[in-house]
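One protein chain is absent from this view; the other protein chains keep their places.
Let's turn to chain A:
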Amino acid sequence: MTPAAAPPAAPPAAPPLAPSSAIALEKVEKRYPDGTLANSGVSFAVAAGETHALVGENGAGKSTVMKMLYGLERPTAGILRVHGRPVDFRHPGDAIAAGIGLVAQHLNLVASLTVAENVVLGHEPRRPGGRLDRVAAAARVRELVEQSGLAVDPTATVASLPVGVRQRVEILKVLHRGARILLLDEPTAVLTPPETATLFATLRQLAAAGRTVLVITHKLDEVKALAGGVTVLCQGRVTGSARMAELDEGALSHLMVGRELSPPAPRRVAGARPAPRIVARGLGYVDDDGAIRLRDVGFDVAPGEILGIAGVEGNGQDVLARLLSGAAIPSAGDARLDGRVFTGLSPRAARALGVAVVTEDRLHDGAAPTLSILDNLLATRYAHPPLSRRGLIDRRTARRWAQAVIDGFGVRAAGPYQPMGALSGGNMQKLILAREIADAPAFLVASQPTRGVDIAAAAALHTRLAALRDQGAAILLISADLDELLALSDRIGVLYRGRIVARFEAGAVDAQTLGLHMTGLGPRRERGDHDAVA
């Protein structure tokens, strides 16, 4: 099937359902009580032993399909089949009994328990008297580890494990419950490139052992690397279904987005570099437990320049972003904007000096999900004209502005009064960026600005960042997505264990090299002199 033959409005006829299908959906519809139609006429099948990718933009209804297959939601019409039998899951227990396991996007582990305890939680081997049999639990997990090839120490405490290993624990948990069908919702969103490679190897091995895998992803290369078949959802409907063997990446991209993506914004032409606008020197941070989270970090950012910060999560990026936006006080060093120190004050003071921030975790400290779009947009601008005068908020002006933002940024929303939490990640992120750049900041700290965001929304966000740069703002782009860093940055620094261990001109480095430095394996490239690349 060619992408051109699949316009979004006309879903293709239901594919013939092979009797060997592990999962089959037949004209499944899900309408939520509030009237939202999340899925409509969704039909596709996954053969036993196949790894199948479910792709589509945010809000396309992928997660709803997963939820129905795992008994978290019930379809309002249509039939779900598992191994050919129609099923009606009322809660996850039914789905687990039918051999289905879900590895959720947000991992559900008890951090203070060991790996073995987490894996058996809910289905524990017991000793007489109902107490947990720790020896049997550890043995069981060791057995699972050997069978699956997932390298995990069963006796380790989950809190001590990096996120990639935690995900393996989650997969082990699912296998322990006897799952033959694995559902994974954006499993790579939290992983580094090496961890992703390990996960893919595991998934291939599981598929080879006859297990069926259904995986949600945003990323083309992951579909390419992993899946035997792909189903594309758009606005709750299936707009394409194909065997991977029949597609090249361009066709797949077209199938996923429905149109050609605009090429990434061209990098600023490097002429004579203007004087730096942001000068950070010797930034350090020691947390409450006495651990050194950031050590002697220094950099310059010129107006109209994007400095990328690469690094495996937890190597100090979050701390750096907090220091630069005033949310944490540096233990050493400072950063200046046009010569004025803006660190060590407060978020409010930093903002008053022209600093804006896109926080890493939008639901935690980037937005108020229960409040309206309007109230979320107001948060950084409510205190000044034209949105308020003498302590009174001008609701009419605010509403007009919010509507203009919704239209101008292509946000899919019912209107300014819709709760922020009802939006998809991509739409939420567009609004957050819109808010942060509304006052034309001199310096923007953007942490993971496109995490968990679909391709089209990510492209739109990249365009906005490039436009802000072209207006003369200095931008610090902190991202785990190396493609994003390489496409947008003028220069890239690598954070490893709280230090900048390598600096590159963006044109002179590839993802492989960055990856080596991110894991501390690269040859030391920091020249000790912060101005070396500035």
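Please note the rule applied: contacts are C-beta pairs under 8 Å (C-beta built on N, C-alpha and C of every residue); 3 or more make two chains touch, one makes a residue touch a chain; residues count from 1.
The working rule: contacts and distances are computed from a predicted model.
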* Name the absent chain by its UniProt protein name; which of "D-inositol 3-phosphate glycosyltransferase", "Hydrogenase 4 subunit F", "Simple sugar transport system permease protein" or "Succinate dehydrogenase" is it? -> "Simple sugar transport system permease protein"
* Which one, A:Ala291, A:Leu392 or A:Ala508, makes contact with the chain that was left out? -> A:Leu392
* Considering the whole complex, which of A:Ala139, A:Ala156 or A:Leu371 touches the chain not shown? -> A:Leu371
* To do: Provide the residue numbers of chain A that touch the chain removed from this figure.
  => 325, 327, 346-348, 350-352, 357, 359, 364-371, 375, 378-380, 382-383, 388, 391-393, 395
